[in-house]
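Omission of a single protein chain aside, the complex is shown with its protein chains in their original locations.
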Amino acid sequence: MGMIRIISRSFPLTLLPLTARAEWTLNLSPGVTEISRSIYDLHMTIFWICVAIGCVVFGIMFWSIFHHRKSRGAKAHHFHEHTLVEVIWTLIPLGILVAMAVPATATLVKMYDPKDAGLDVQVTGYQWKWRYQYLDQDLDFFSNLATPREQVSNEQAKSENYLLEVDRHLVLPTDTKIRFLLTANDVIHSWWVPALAVKKDAIPGFINEAWTQIDEPGIYRGQCAELCGKDHGFMPIVVEAVPPEEFQQWLADAKAEKAAAAEAANRSWTLDELMQRGEQVYLSSCAACHQASGEGLPPAFPALKNSPIAVGDVGAHIDIVLNGKSGTAMQAFRDQLDPVELAAVITYERNAWGNSTGEAVSPTQIADRLGAAAEGEGN
Amino acid sequence: MTVRSANRRLITRLLLAAVLMFGFGFALVPLYDVFCRVTGLNGKITNTGPVEQTGVDTQRLVKVRMIGVNNEGMPWQFGPIDSLVEVNPGEMRQTAFQASNPTGRSMVAQAIPSVAPGEAAQYLHKVNCFCFNSQTLAAGESVDMPLLFVIDKELPEHIRSITLSYTLFDISPDKTASRSEEVQMGGSRI
Amino acid sequence: MAISDTTGGMDTTAGELHEEHHHGPAKGIGRWLFTTNHKDIGSLYLWFSLLMFLTGGVMALLIRAELFQPGLQLVEPGFFNQMTTMHGLIMVFGAVMPAFVGLANWMIPMMIGAPDMALPRMNNWSFWILPFAFAMLVSTLFMDGGAPNFGWTFYAPLSTTYAPPSVTYFIFAIHIMGASSIMGAINIIATILNMRAPGMTMMKLPLFVWSWLITAFLLIAVMPVLAGVVTMMLMDIHFGTSFFNAAGGGDPVLFQHVFWFFGHPEVYIMILPAFGIISQIIPTFSRKKLFGYASMVYATASIAILSFLVWAHHMFTVGLPLVGELFFMFATMLIAVPTGVKVFNWVATMFRGSLTFETPMLFAIAFVVLFTIGGFSGLMLAIAPVDFQYHDTYFVVAHFHYVLVPGAIFSIMAAVYYWLPKWTGHQLNETMGKLHFWLSFVGVNITFFPMHFIGLAGMPRRIPDYALQFADFNMVASIGAFIFGFSQLLFVWNVIQNVRSGEKATSQVWEGAEGLEWTVDSPAPYHTFSTPPKVD
Partner (left out) sequence: MSHILKRWWRTLLGVLAGFLGVQSERRRQEDFKEGRAIHFVVVGLLMAAVFVIFVIFLVRWALSLSGA
């Protein structure tokens, strides 16, 4: 079953329904860091070298194709060796390449020098999202694709930053050396932002480092560059570079927001409120595997509609969402979502698609479960 | 020599070469380990066990960043007590990671260490580490897991900051059981 | 090269192997199942590879159709990944490699004056296990959980812990393909070393034979390594070992090292026979001997050794230490030049020749130009700091498709058009051949050239859907792919027409052709050189 799933939904045969059309480019971006600019220079240098060699070689070839054709009465000359010429045409490109190796080595040495970084950010690849932890700042969040699924399935016009937009940007200060510590939760991912010229594999069980120093404020978009499974194409990266003062302000705001979210868990929520919130959370965090319809993609991703977990014992349902299911792709969401979001999404799963348990899971219930575990840590 | 016997000799040799290369493929595994030890290629720490104290280099201070990562499906709360440790090369330092098992079942975990930059791995000497053994935590239990390490005085000048990460993998026996069950059922990962 | 057919030359070659074979082909299906005739087996290999080429091509068209526009239109992401994986595996192991083996089977004995391959029975096996391997591989598409979806490079742990159950069948299919390749390689080496006609010294071997001799040694050296790496995967998946599993102390990066230790020589396995073919064709249509034969032989031989020293340039972003990056960058640059400048030898061969442009020559010239473009992007990729921007983007896709499609595949097509009259006894229909060439040439460039642009602009490989700034060139590439894809039906038609009918071909076929294979009748009789020719 499920051998070839043809998406039977709308298949736009017209060529024009791209409402937004981002500007296309032919070349590498020079980027916004010193490193990215030296990489761009290297790229252009080697490119023009190749063009020059190509012109000479193909020039001679086409000249002889034109002049030495039999139809023009050309007679074959019988030379078939000239060692000196061969040595020369080997040594010239070799010399050019050695000359190229010098700036390339210098750039590479710089790229491998993360000394004196002012900010450490841990980047963790998940199937299929990124997690950013500002080390020393007690700030930690997940960054999910924000493009609605309707745009992917062509039911809605595509937005300007289609597939390159996320719910939470990685905000970074400009003019500050930032060190990234990269790892992964499951398979190998690769964190790539072209404008920063940072691409480094995130490997489960291993830590890699990379660094950048952004010169200009702005929003820079990238994508996962290593095949990591089904939604490899749907885990973008958005870096928002702001001046250092603004960054400090953002940090303070983000922490305040986190505190407010914890506060929100204490008030009481109605079933409708939870359902509404839960749908949002479900679409951004769960629908990639379990599908918006709740029908999943069995056998890899089981259905939630009418599933024993979603209509059965609520405790077990909470447990699997919080702690994941070992040996499967079901992740532990305890760190990914806050208590309100957890409560909302569980409520949603228990009441959507005809799963009419009528039960609402309250944020306090979740917070208690999480709190009990936290106290158990024994401080 | 007839062609037939020449062929036979050649086949024997070439088959032998193929078998040797098959073996060589496997030999690449230990060779790679040796290679990593020499070059620090994959940031694996190979210096463990007791160490001779030979004085402290008080001129330099190295920042050691501690990171705890949970691998997929690992619900433990896991992290370092001190996220950043500043240490003189040659100085023995004790720190710890905390772990707690919030689930309702007993679980076994293995911590896998990794160092960035990989080059620093050969200068990070672990006298004692919780990663030497697997950790079992009962439901709701929590534990402080100690780590005793020294940074070699030979650490190159240009390395001023080292990252030591531990990734926690779930190796509970029931997990392996449930996975093989799924395989038998012909289903893939759920 | 002067050749005289002497009757008394039975001194060293293997007349003895063929006492039982002094008759024509058997009748019916049994002829093909049990054949030990190198021409029959060569044809089987070539037909099989054509079938695989079309299968892999359909998958490529499905991929390009999905990528025609942003958004998901035809297939789901999971199935898309299965398509990219199967396309890669089928094209590499099913289309390119068997086609070269087929050409070797047909041509090597005829080029060196041997009555057949050295080990005819093994020859039969090494072909007939291939259909089983690919039947097994393709059948995974219909399995629960789908076909392999982890890319043709199958990086762990995506291909081990996270793989669909069909991965086991994939592993066995790779084992069988490896066994087939190794047997084929042994056979080719034995044929070249032991079966040459008297007087056909190593110094006189045509370049196609030389390049295949070296390729065969490469195959024996690296196919077992591939077998080893998939065996380790198998053990990790089913027997609880931890070669590539970090949880048990293994290392997923080790997988990449071992894979590319196989993978980089594999690249040469797919291109050296192409060098050989082009070095046969260009002299023929230039009516002039190959420029720098000696250099070609020496450079090709040294590639066999040096190609083992540069594998990690495929993994610049995995976090190699600086020393490693520099080592592999320098080594790659140093090795690239002596091989790359062989293009100059072909140009020098054409220079001051007497050129004509029949279909095989057109494909050969296109090979020289487009393969060089692939070589240039390869040079760019070798520069490690810049590779951080190119790695795993469409720039890489453009690079290796330029090397493999107008490189390896065009050389195979050139070879087929070149030797087809010898095989069938019918002259080529030049009009149709040229039509096929021009459509392919235009199609290939429309398909793959824009991929350079979208790669540089930032589009990663292996994604089923993309951001809007990549839309225009993806559309162009998809249109090109359909032009290229459908123009291959012309190729099929040309071959079939040529088998069925056509003007009678002479034994020399092409005016400038030289070599033993052109001394026998067209079509080549079922048994050639049962009496070894005398080569001075």
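Order of writing sets the chain letters: A, B and C. Residues in each chain are counted from 1.
The rule is simple: a contact is a pair of C-beta atoms (placed from the backbone, for glycine too) under 8 Å apart; a residue touches a chain by one contact, two chains touch by 3 or more.
Quick caveat: nothing in here was measured; it's all calculated off a predicted structure.
Asks: Specify the shown partners of the omitted chain in the complete complex.
Replies: A, C
Asks: Of the listed residues C:55, C:215, C:295 or C:445, which contacts the missing chain in the full complex?
Replies: Of these options, the touching residue for the absent chain is C:295.
Asks: Which residue, A:83, A:248, A:306 or A:356, contacts the hidden chain when the whole complex is considered?
Replies: From the options A:83, A:248, A:306 or A:356, the contact with the absent chain belongs to A:83.
Asks: One chain isn't shown here. Among A:106, A:157, A:252 or A:316, which residue touches it?
Replies: Checking each option in A:106, A:157, A:252 or A:316, the one touching the absent chain turns out to be A:106.
Asks: Since one chain isn't shown, list which residues of chain C touch it in the complete complex.
Replies: 201-203, 292-295, 297-299, 301-302, 305-306, 308-309, 322-323, 326-327, 330-331, 334, 337-339, 341-342
Asks: Name every residue on chain A in touch with the hidden partner chain.
Replies: The list for chain A reads 81, 83, 86-87, 90, 101, 105-106, 109, 112-113.
Quick note on the criterion: only the chains that are shown with their structure count from here on.
Asks: Chain touch graph shape: choose line, ring, star, complete or other and state it.
Replies: Contact map by chain: complete.
Asks: Going by average Cα coordinates, which chain is farthest removed from chain C?
Replies: Ranked by distance of C-alpha centres from chain C, the top chain is B.
Asks: Where are there more C-beta contacts: A-C or B-C?
Replies: Answer by contact count: A-C.
Asks: Could you tell me the distance, in whole angstrom, between the mean C-alpha positions of chain A and chain B?
Replies: Measuring from centre to centre gives 26 Å for this pair.
Asks: Let me have the rounded angstrom distance from the C-alpha centre of chain A over to the C-alpha centre of chain C, please.
Replies: Computed value for the inter-centroid distance: 34 Å.
Asks: Quick one: chain B and chain C, Cα centre-to-centre, how many Å?
Replies: 39
Asks: So which bits of chain A are touching at least two other chains?
Replies: As it turns out, chain A has residues touching two or more other chains at 112, 186, 204-206, 208-209, 299-300, 329.
Asks: Scan chain B for residues touching two or more other chains and write them down.
Replies: 42-43, 71, 112, 116-117, 167, 169, 176, 186-189
Asks: Applying the document's contact rule, which stretches of chain C touch chain A when the two form their complex?
Replies: 69-79, 81, 141-142, 144-146, 149-151, 155, 157-158, 161-162, 164, 246-247, 251-253, 286-295, 317-319, 322, 325-326, 329-330, 333-334, 336-338, 340-341, 343-345, 347-357, 365, 368-369, 372-373, 376, 379-380, 383-386, 388-389, 391-393, 453, 456-458, 460-473, 475
Asks: Once bound in the complex, which stretches of chain B touch chain C?
Replies: Touching chain C from chain B are residues 2-4, 6-7, 10-11, 14-15, 17-26, 28-29, 32, 39-44, 71, 110, 112, 116-119, 167, 169, 171, 176, 183, 186-189.
Asks: Which residues of chain C touch chain B in their complex?
Replies: Within the complex, chain C touches chain B at residues 12-14, 16-17, 118-119, 144-145, 162-165, 182, 185-186, 189-190, 193-195, 220-229, 231-232, 240, 243, 246-249, 251, 253-254, 257-258, 261-262, 319-324.
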